[in-house]
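The complex appears here minus one protein chain, its other protein chains still in place.
Chain IDs A, B and C follow the sequence of writing; residue 1 opens each chain.
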Amino acid sequence: MPSIWNNGLKISIFGESHSEAIGVVIDNLPAGKPIDMAQVRNFLRRRQAKPDGTTTSRIEPDLPQVLSGLINDTTTGTPLCLMVQNTNTHSSDYDNLKTTVRPGHADYTGFVKYHGANDIRGGGHFSGRLTACMVAAGAICGQILASKGIYAGAHLLSVNHIEDQKLDSISITKQQIEQLQALPFPVIQEKTRTEIIDLINDARMNLNSVGGVVECIAIGMPAGIGSPIFDGIESILSSLMFAIPGVKGIEFGRGFECTKLYGSENNDEFYIDDANQVKTKTNNHGGILGGITSGMPIDFRVAFKPTASISTKQHTIDVKTYQNTTLHIVGRHDPCIAVRAVPVVEACCNIGLLSAFILEHGLD
Amino acid sequence: MPSIWNNGLKISIFGESHSEAIGVVIDNLPAGKPIDMAQVRNFLRRRQAKPDGTTTSRIEPDLPQVLSGLINDTTTGTPLCLMVQNTNTHSSDYDNLKTTVRPGHADYTGFVKYHGANDIRGGGHFSGRLTACMVAAGAICGQILASKGIYAGAHLLSVNHIEDQKLDSISITKQQIEQLQALPFPVIQEKTRTEIIDLINDARMNLNSVGGVVECIAIGMPAGIGSPIFDGIESILSSLMFAIPGVKGIEFGRGFECTKLYGSENNDEFYIDDANQVKTKTNNHGGILGGITSGMPIDFRVAFKPTASISTKQHTIDVKTYQNTTLHIVGRHDPCIAVRAVPVVEACCNIGLLSAFILEHGLD
Amino acid sequence: MPSIWNNGLKISIFGESHSEAIGVVIDNLPAGKPIDMAQVRNFLRRRQAKPDGTTTSRIEPDLPQVLSGLINDTTTGTPLCLMVQNTNTHSSDYDNLKTTVRPGHADYTGFVKYHGANDIRGGGHFSGRLTACMVAAGAICGQILASKGIYAGAHLLSVNHIEDQKLDSISITKQQIEQLQALPFPVIQEKTRTEIIDLINDARMNLNSVGGVVECIAIGMPAGIGSPIFDGIESILSSLMFAIPGVKGIEFGRGFECTKLYGSENNDEFYIDDANQVKTKTNNHGGILGGITSGMPIDFRVAFKPTASISTKQHTIDVKTYQNTTLHIVGRHDPCIAVRAVPVVEACCNIGLLSAFILEHGLD
Partner (left out) sequence: MPSIWNNGLKISIFGESHSEAIGVVIDNLPAGKPIDMAQVRNFLRRRQAKPDGTTTSRIEPDLPQVLSGLINDTTTGTPLCLMVQNTNTHSSDYDNLKTTVRPGHADYTGFVKYHGANDIRGGGHFSGRLTACMVAAGAICGQILASKGIYAGAHLLSVNHIEDQKLDSISITKQQIEQLQALPFPVIQEKTRTEIIDLINDARMNLNSVGGVVECIAIGMPAGIGSPIFDGIESILSSLMFAIPGVKGIEFGRGFECTKLYGSENNDEFYIDDANQVKTKTNNHGGILGGITSGMPIDFRVAFKPTASISTKQHTIDVKTYQNTTLHIVGRHDPCIAVRAVPVVEACCNIGLLSAFILEHGLD
């Protein structure tokens, strides 16, 4: 379904970059769950532009308005709609007549699909701005997951060739996850953080952009959630992650690296620990076997391409005149979309996990 | 949905490794499309065990029986059901009492999810045998796609550290795809093929296993297919690929590598070619922008972990006695599941592409 | 799916009677279709309260605000969100503490399902007010259907024992449908209209309420739309009609009456008419055979129960004290919900027909 996600939870996202508003409807939430809207706003703040040069300098508050589904800060069980007004909708009308398609963007593919009728101002429905809706929904889901002892956190694992330390998918704690969420810039190691900020600033100064990998981990998910074949946790999460603009890959557990291991190296042996819990000694499987949670941390990485909007001259076509032409993009852009994507990945993880939980255990 | 995939096409897979039969129902197929069942059987033959030591030595014919949906070798438009009888269903009953879970398999997660009631003989519903259903469905879809000039092909890009040549995602032809499909062992370069066969045989002799990457490419897909946000081609294909047992990652176009490129390197510039077609000079986007096809070849890679069944002693638990124990797996197994996964990936690609096509253009 | 309808079109409805707003997201609409918002407002006006005593005296303007999906009065092809602000949201807080459940309402069933957490002010998400969302969505769909020569119209066939004339399901014209839509009170025969208005006013004066039947007909729908078994036109339309509060029955074509006919009376003989069109001489099948349109007018009737809110004393229970008690409902209510339901039925018919059309013919 185009902009509706249909699993245990149902998520409907609407809006365009320059329409009146963007928003999200979250349907089939359990009723009676307390929601702290200040925490939701905090989550959204993590997605906002940063003053360190690593993002666009246009900072929008993105305060979500609750249209329905919450009363006295508690879920009613009926559709919860969060809306964010678009405040910068006074773009000149001629914007919509722009027919020079930007390389790396959905301008051309959207033009073909919608026969030229779609709203292209600011990227329209393809805009990264729509990820605010994912974050808002994921923030709600995260609070419900927390009430069940389930927590997800993400960070920027790498930008270009610079790598942060990998999360420990065996022993990571709730406290460490909260520390991730509190980072002003989502890199764990201080030295790496500085290097990455410098790298991104360099790219920006050079009218260029860089890509990166976001790593996400979730703990506390009980074993036995998810389904074989088409509704496994990997299918659920990947369908959500590829909904985030700029994502070109996803891997779970040891991921592509496990293709270079022997079975004897990659298999995770089970054991019963001192607390009488079933664990695996290693976690190359990323907490998922046969599409079903094993009880170990769920661990995956998402590849973000470098921002498509770069300010150097590019060759492209004009879809109206159907001629080759060149393009010089002006304006402010994130030189590395992976930075602000960190809370988006974490939010989408929350959506997927709560959804799978509900499918198995219902709404009680 | 557990074992039903619901997109433009609807695919329902049933069966267990040792149940009476396995099968697949394909619903919402266009009516009146000629299907050559010999070709379907050929496609299934590509998934069969091979005599070169790279797969299990147990060769099953896997001849699919058409239960409905075809008449005079033409789709009726109503559900097409293909069934494959399980011929080896006389496994001793005690098999089902086995409670020592195999590392890397879904034995433990399935036990928790199904409260111990699932059929575990031969892996039950989690068995790689179920991929025959995917292949059968994908073989049908592939023939309908071919009637629209759309062709997908796959090969084994790497096993452990040995790499075959990458497909040319700019200029690959229908003939090259057909050559891929005709390979007795799915590696392009002859020297690499020998090395890979040797490597797999070595692993088997050492009671071990290896992983690999399958690369798949599709040509002829028109621009404008797919949807933004939740129903993009990447989401559609990834939800299908993670349905294949042993998949731990997927990447489109340049994939994870693009996280190490600058925007100026990664952006694919558009141009109108001599035949008045819109093309991109490079194809780092893998034929998909904003979830929608660009008209360029669709190109992705899928990571398969090393076979979990290895014959060396492993530590694990017994779920019935809830005790730590050890396990020594006997019997014949594929030392590298990626080999026989090649046609499965290609088949699932066919399913996804036909499905997306129908969503956009209907059943006409 | 709770408040999301997933067919060719996807409709997500959100809001509660006293939440900030109610609204609807319509996803998978064809792109580039002109929409006249004045007509949408007109359609909504047909659902508004009337000054003739047959409805509540509380008249709300219900002006929908377009949040996304329309640009220059043309569908963009991305989700179209229409929102209606709730202006009367200052209901005293104690309202939400009311625990005496009203007979005939969803107070009790909602309380059990949502564990008492749902918003019960004004009926919450169960309020008839949410039907404004259906009307808004159906008004959009109706304009797209009209561009294909498909038109639906509805009227009040009966209230209590007083019956309006049945529509002619063989020869009804577009002009007659437009006349239906223009009626200030949706009854065709003038004499009957007066009788029905009087009857409803009498019921209101007696602190009572009455039920009624809404008849709906659609013309211009081509043959061959809809699917056998689970996705027939009757299943599609009935799933939508039972979404309207107060509906207790639906019948297509001759409906329940055909159970009293002989096959020779009920069968509709086919013939090719002078314009070389396939027709049936009678239309007892209501334009649908085997779930698929026949090209004849689609004709159905929907039963609405008498308004549950009546001002006479009723016995009931208090769900908090878990005691028997009595209830005396005060306030203004529609004495006959079927009156304002007429455009709702017509709107839901539009949604269902456009949705089925898209499933068959795609978005082109």
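Worth pointing out:
Following the convention adopted for this analysis, contacts are C-beta pairs under 8 Å (C-beta built on N, C-alpha and C of every residue); 3 or more make two chains touch, one makes a residue touch a chain.
As the structure is a computational prediction, the values presented were derived from the model and not from experiment.
Along chain B, the points of touch with the absent chain fall at residues 1-4, 6, 10, 12-16, 19-23, 25, 27-28, 31-32, 65-69, 71-72, 74-81, 83, 96, 113-119, 124-125.
Residue-level contact of chain A with the missing chain is found at 28, 78, 227-228, 358-364.
Where chain C meets the chain that is not shown, the touching residues are 1-5, 11, 13, 101, 103-106, 108-110, 112-113, 125-126, 130, 158-161, 203, 208-213, 223-232, 234-235, 238-240, 242-243, 245, 247-256, 258-272, 276, 278, 280-281, 284-286, 288-295, 303-310, 312, 314-317, 322-324, 338, 360.
To be clear about the criterion, only the chains that are shown with their structure count from here on.
More C-beta pairs touch across the A-B interface than across any other pair of chains. When every chain is reduced to the mean of its C-alpha atoms, the one closest to the centre of the whole protein set is A. The distance from the centre of chain A to the centre of chain C, each centre being the mean of the chain's C-alpha atoms, comes to 38 Å. Here the spacing of chain A and chain B, counted between their Cα centres, is 26 Å. We define each chain's centre as the mean of its Cα atoms; on that basis chain B and chain C are separated by 45 Å. Counting only residues that touch two or more partner chains, chain B has 227-228, 360.
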